[in-house]
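Handing you a structure now.
And now, chain A:
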Amino acid sequence: MDRKRRSRRELYTKEICACSIFGAMNREGDRFTGEGVMKAIASMRVRGNGLGGGFAAYGIYPDHRDLYAFHLMFTGPTDPARRAAKQELEAFLARKFDVYFDEEIPTDDSVFVRDPPLLWRYFVLPRKEGEDAEMTEEEYIVREIMAVNSKIENAYVFSSGKNMGCFKGVAYPEEIGEYFMLDRLYRGHTWTVHGRFPTNTQAWWGGAHPFGLLDTTVVHNGEVSSYGTNRWYLEMYGYACTLQTDTEVIAYAADLLMRRQKLPIEIVAKILAPPIWAAIDRMDEKEKRLMTALRMTYGPLLMNGPFAVIIGETGRMIGLTDRIRLRPLTAATRGEIFYISSEEASIRLISPHLDRVWTPRGGEPVIAEMKGYEKGSEESYEKGSEKSYERIC
Partner candidate 1 sequence: MMTKAAVSKVRPGSAPKAGSSAGAVAVSIDASGLETRELNDRLRELLLSGAKRVEISHVCGQRYIGTRLYTPERHLMEIDIRGTAGNDLAAFLSGHKITVEGNAQDGVGNTMDSGEVVVRGRAGDVLGFSMRGGEIYVRDGCGYRAALHMKDCEGKRPVLVVGGGAQDFLGEYMAGGVVIILDRDGESHESSFMGTGMHGGVIYLRGTARVDQVGAQVEISPADEADRELIEEYVSRYLDRFPEVDMTKDEIMASPFVRLTPRSKRPYSGLYAY
Partner candidate 2 sequence: MRSFVFPEFEIIRDEERCGSCRGCERQCALGTHAYDPVADRLVSDDRKCAGCQRCVIFCPQKAIVVRPSPSFYRPNASWSREKIEDLKRQAETGGVLLTGCGSDKPFRIYWDHILLNASQVTNPSIDPLREPMELRTFLGRKPEMLEISREGKEVEIKTELYPNLTVETPILFSAMSFGAISYNAFKSLATAACRSGTYFNTGEGGLPREMRGEFGRCAIVQVASGRFGIDAEYLNVAQAVEIKVGQGAKPGIGGHLPGEKVSAAVAETRMIPQGTDAISPAPHHDIYSIEDLSTLITALKEATNYEKPISVKIAAVHNFAAIASGIVRAGADIIAIDGLRGGTGAAPKAIRDNVGIPTELAISSLDRRLREEGIRNRSSIIAAGGFRSSSDVIKAIALGADAVYIGSAALIAMGCTLCQKCYTGNCNWGICTQNPRLSGRLNVEIASQRLSNLISAWSHEIREMLGGMGINALESLRGNRDHLRGVGLYEWELDVLGIKGAGE
């Protein structure tokens, strides 16, 4: 069958999964190893089934802080196939980027994981030439990543931000942590983690969470029933949804709205999980106008169906659930540490004496911001959290 013709049928097979998510941030910017988050996610082992786990860690490459760190996965069936993919990728990089440094991502091979791909990291800066000189660095990188992921067979960029990195694969998340030696080699100020329960068994390393584009990463628990609609909308803006998972569309939506369109997170939350019309109709004129305009313009980005996500960015971590809260999410603070998790117990496990614990309301974001990175209004963050706080404690 001619592939081009078939592709018109949008023959994607979407993966469906239920999962556990966890995030921790030191709001002072002090860095810590992955040990704690590995312990926390391990405690939610029952929520996963060993078919996927992953981490996003911010602040881990201080020595290369000004370079984009590309994490690559070469997944061919045989070693020569992987090497060939790597060669093709490197030829591509040579044309489009200045590569300052590259190496194999260190792994502990005594940890058993199934079919590990060849893992490599490149520290690069874009080389924009000719017409591309006009583009912003970020636009350029996004475009080239889309090109790699949709055109170079068996090569997949799974992390692309500065001074941060994603680590993921097919295993329980704590095993992935050990495999990448996250408790020994890396120290970050923000960590998000994901344990996965996909309903299909043919797990693929690239399909594990988190998904990231530049320094925005998403770990996600849920199933988005609006996937087809979200996908076509994002495709109109040049995002190639190649991975057939809900999380990918959330990551791209976050990139589109937060990075490209510069919308504040409170607004983004209202786009992904808007209030219902009955509530909008009760609002005062001004708010009603805003909410109506948002739903009118961004209706195709509404994430319908159950979800809870943690979106990570340099200096920020955002937790959000769907508008009728069909998936769990708990937030907590202890001193300068901010936690978000699927279950309170996993937080208690690593930090028994919390200052505050609360369950955020459906569709309302909880935002943790690091010192020096406050973008949103402090007020709305306080408002959101206080309100939820009172409801719970």
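Keep in mind how these were chosen: all candidates are chains of the complex that A comes from, given by their letters.
Following the convention adopted for this analysis, contacts are C-beta pairs under 8 Å (C-beta built on N, C-alpha and C of every residue); 3 or more make two chains touch, one makes a residue touch a chain; residues count from 1.
It should be emphasised that the depicted structure is a prediction, and the values quoted were computed from it without experimental measurement.
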Direct contact with chain A in this complex, candidates 1 or 2: 2
List of chain A residues in touch with candidate 2 within their complex: 5-6, 8-12, 14, 16-18, 199, 223, 225-230, 232-233, 235-237, 261, 263-264, 267, 276-278, 289-290, 293-300, 302, 304-306, 324, 326, 377, 379-380
